[in-house]
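One protein chain omitted, others in place.
Read from first to last, the chains carry the letters A, B and C; within each, the first residue is number 1.
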Amino acid sequence: MSADPGDRVRILDEDGTVVDGATVPDLDEETLVEMYRTMRLARHFDERAVSLQRQGRMGTYPPLAGQEAAQVASAMALSPDDWIFPSYREHAASYVRGVGLDRTLRYWMGDERGNELTGLNVFPVAVPIATQVLHATGAAWASKLSGGGEAFVCYFGDGATSEGDFHEGLNFAGVFDVPAVFFCNNNQWAISVPRERQTASETLAGKAEAYGFEGVVVDGMDPLAVYQATSDAIADATGEGRNGEDGRARPTLIEAVQYRFGAHTTADDPSVYRDDAEVERWKRKDPIPRLEAFLRGRGIVDDERVAAIEESVRAEVADAIEAAEGTERPKPGDMFDHVYAERTDRLAEQAADLEGLCERHGDEELLE
Amino acid sequence: MSADPGDRVRILDEDGTVVDGATVPDLDEETLVEMYRTMRLARHFDERAVSLQRQGRMGTYPPLAGQEAAQVASAMALSPDDWIFPSYREHAASYVRGVGLDRTLRYWMGDERGNELTGLNVFPVAVPIATQVLHATGAAWASKLSGGGEAFVCYFGDGATSEGDFHEGLNFAGVFDVPAVFFCNNNQWAISVPRERQTASETLAGKAEAYGFEGVVVDGMDPLAVYQATSDAIADATGEGRNGEDGRARPTLIEAVQYRFGAHTTADDPSVYRDDAEVERWKRKDPIPRLEAFLRGRGIVDDERVAAIEESVRAEVADAIEAAEGTERPKPGDMFDHVYAERTDRLAEQAADLEGLCERHGDEELLE
Amino acid sequence: MSTQKPDTQNLTLVQAVRDGLKSEMHRDEDVLVLGEDVGKNGGVFRATEGLYEEFGEDRVIDTPLAESGIVGTSIGMAAYGLRPVPEIQFSGFMYPAFDQIVSHAARLRNRSRGRFSCPMVVRAPYGGGIRAPEHHSESKEAIYVHEAGLKVVVPSTPYDTKGLLAASIRDPDPVIFLEPKLIYRAFRGDVPEEPYTVELGEAAVRREGADVSVFTWGAMTRPTLSAAESVADDGIDCEVVDMRTLSPMDTDTLLASFEKTGRAVVVHEAPKTGGLAGEITATIQEEALYYQEAPIERVTGFDVPYPLYALEDYYMPEDTRIEEAIRETVAF
Partner (left out) sequence: MSTQKPDTQNLTLVQAVRDGLKSEMHRDEDVLVLGEDVGKNGGVFRATEGLYEEFGEDRVIDTPLAESGIVGTSIGMAAYGLRPVPEIQFSGFMYPAFDQIVSHAARLRNRSRGRFSCPMVVRAPYGGGIRAPEHHSESKEAIYVHEAGLKVVVPSTPYDTKGLLAASIRDPDPVIFLEPKLIYRAFRGDVPEEPYTVELGEAAVRREGADVSVFTWGAMTRPTLSAAESVADDGIDCEVVDMRTLSPMDTDTLLASFEKTGRAVVVHEAPKTGGLAGEITATIQEEALYYQEAPIERVTGFDVPYPLYALEDYYMPEDTRIEEAIRETVAF
């Protein structure tokens, strides 16, 4: 376990060169290109989403620029049946796990159906900070008790480590050895509160010791390092990894050190609480050019391929926006549908009341 | 910081002999005798309290036998203006801080006035586990902000370390460097749940690292070691100790390793979940004979003195019981007195209703 | 009590909890129990006694001391497909889990539009009257009833306890199951050995009467029935309705009774202000004002923190107060 941030796992340096002594994970070219493409897709999606919000076509939105490597590469380390438990910022991780971008847009457009992820092992976005840590622990525990064999990856931020639920979740995970990976997207800020104000702990990963398992610090803007660290943690969690010799699966806390380039959400103005210089410093670590340089160096992509990717990325995002905006609005009565498996009498009454109201007055009058 | 339980602070061995290389804290004879006497008092009080409960003269009561050293010696390390935040088991620590035994009895006899500790810096007993950790942190913080200079000692059990409030409290304490000492009475059991089921952390003290400050494991059945560790922690907390050179006061987490000889409460039957052999093993560490042997060895007490102490202890407890049982019962209307600084109209109405009811029917009919 | 039939046991309410858990655990291997001291110790009230021995440590699990942890992990378990029955040792210790209960358990189905659900039963001993320490006598059912997506159940007999618990465990949605500990061992009742359910959402008329309806639940059912007997001596004919399920509430039975009697008293232990007597009163006068012949009286706990036990008997509604309210209502 590393308490010294200097020990962080890193494979690519800021120029995309493999650092001395590091082993590049064994990924085929197609997968590496997919990783690169997905990161670009996420970046472009993010820009478009912010602009949709600016244009009043979407509500508050939490951007992820700068955090693509941590999300994409970690999610790519999962097997098909594995589960993820995202916070509100993991649009890219969810995309990798099968959540269409149009779904994500619809959620942020205020349409609950964006969270209806039938067939996917992706939990609905968790807005109350750190609450999902317990859900991931519980689901992982259930899988272990049922012999399911899946891994469970839970995402949360640096700020989340201060909440009681983080503590209780990791503590349960340690006691019951559940097949979970706790993936902390330490983007240095919890809205305006810097990492150092969040806790006096030297690293966030180091907190794992309090729960009797390992913590790993990884360069969260190095997609290869993230991929490797997540793969290792998943192997440990499912009993196939380093701890697996004795068959004892163990959770891991991964601290992926990274930076949020943009605002906390579109409602936030980061210039109030942080310097441009800091942002610029972190932008030098941008994961996308880093991976691109690595791929170019290996002859896996060239200008032409990059251009083609850019074009396909634009088209995919444009399609998603069209799909999201083209979906018909939810019906008012939808809000009564999933409160319980079956509507109670009182809900049926209320639904009828609302329907009557809508019939009598129409949307114009009601929503004026 | 010690992650290895072998590193625990210890001054007296199980026979009351000073262990090699240990320094006996600089306490005068009178103080040492007081420490011994208070521990005996606590033990005797405890026996009598359990028997009061058995006789139906008191409600559920949580015994402390085995834990006298941790409570008495830690509380004796405080200065007059310092504060304590007890859980429900720290009758002996509270006694040292001025809470009459009759008060404690009255509280457990169901009389809220047992918690009316005018003039004392003793917080009311906290029943909801770990909640008091935040109160201690907050009061300590307030003292720091106001330049008060007091130290704040918070007591809680091994089980309490699993609660979110423990985490949030220690984390705030670490971030704001408040003058608090977190004193964990690790008595090995949280009702029927053993320490190993509570957390996979190697030690409880080690959890302090997650909050950026020191944790210390101390033999909680060695009163001299407890006294020393607490004194050191208080000095650190108020900026006069090891960390004090740079003027930076720091909290400490003390894990006092000890054992609860009896039941969790009078409602509990420990034979269901633990072996007598385990209890016997720990009884060999009983803090009272240990300190007695030390005092005898130094010629500070002899048979006569011990007998005199025993007699005075019995008298004091008998007086306390008499006082507690002699107090007139609280009046029904008392329950409306301190809901707010002033009674609201609705409360005044309800108080009048109850008074009317009592007048019309009398206690016999109402309480049948 | 009636004599024991061959296939019934004569159980206390807490034994019926245990029997209900046991028979559901036999019926469905996805059912599991977790919480503080529920395993080896069998629960501080012995509600899970013997289950650890019978079902093993993977289905009867002693957890660390953390209520949000217990409920939050249960939500994850339920979403995965199990049917967890977390115990919170006393209902006064559910507050640390309140966020998980209201922000997640209550909303998981809705938030995921049915992709996930939360078939979980949070059990907790509830209510006052047993000379317990501070924070051990809470009765705050109203705060759970106010939360859409939860069901809230309070049994008052051994038979109902087993049947309602089984129905709760089989229910596809989260249930807060509050067990009135004052009557955990107060009396016995016949309980079939076979599994059975008592449907959620149906009140029980415990005593039929024509003059006034008294609506109550849990431990208050007994003093209410006893008050009803007392006033019967003076020719007052009380109907006593045990609501049993507080959410969803059986407004049909509630209104039918009121329409018959035109007078009502609501009895609960919880503090008056903001308690469910208000909800019941509002429902009645919304739907049945025409029938109303007297103000609806509330016999409740006072608006004070539940007092330590020296005064608790003054706090808890009992026969005398209920009787007075019935008489006043009828005399109006």
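Keep this in mind: a residue touches a chain if its C-beta (ideal position, glycine included) is under 8 Å from a C-beta of that chain, and two chains touch if they have at least 3 such contacts.
Keep in mind it's a predicted model, so treat the numbers as computed, not measured.
Visitor: Who does the absent chain touch among those shown?
Guide: Among the chains that are shown, those touched by the missing chain are A, B, C.
Visitor: For the chain left out of this view, which of C:14, C:32, C:61 or C:142 touches it?
Guide: Hidden-chain contact among the options goes to C:142.
Visitor: For the chain not shown, which residue from B:52, B:92, B:117 or B:320 touches it across the whole complex?
Guide: Per the contact definition at the top, the residue touching the missing chain is B:117.
Visitor: Just to verify: which one of B:58, B:76, B:105 or B:136 makes contact with the chain not shown?
Guide: If we include the chain that is not displayed, B:136 is the one touching it.
Visitor: Tell me which stretches of subunit C touch the chain missing from the display.
Guide: Those residues of subunit C that touch the unshown chain are 68, 92, 95-96, 98-99, 102-103, 106-107, 110-111, 134-135, 140, 142-143, 145-149, 247, 249, 270-271, 273-283, 285-287, 289, 292, 294-298, 302-305.
Visitor: Counting contacts across the full complex, list the positions on subunit B that touch the omitted chain.
Guide: Considering the whole complex, subunit B reaches the absent chain at 112-113, 115-118, 120, 123-124, 128, 131, 133-143, 145-146, 148, 164-165, 168-169, 171-172, 175, 337-341, 344-346.
Visitor: If the hidden chain were put back, which residues of subunit A would touch it?
Guide: Touching the chain left out of view, subunit A contributes residues 59-60, 88, 107-112, 125, 127-129, 159-160, 162-165, 190-193, 197-199, 267-268, 272-273, 329-330, 332, 334-336, 339, 344, 346-347, 350, 354, 357-358, 361, 365-367.
Heads up, the rule we're going with is that only the chains that are shown with their structure count from here on.
Visitor: For subunit A, which residues are shared contacts with two or more other chains?
Guide: 164-165, 168, 171, 175
Visitor: Going through subunit C residue by residue, note those that touch at least 2 other chains and give them in order.
Guide: 63-64, 66, 68-69, 96
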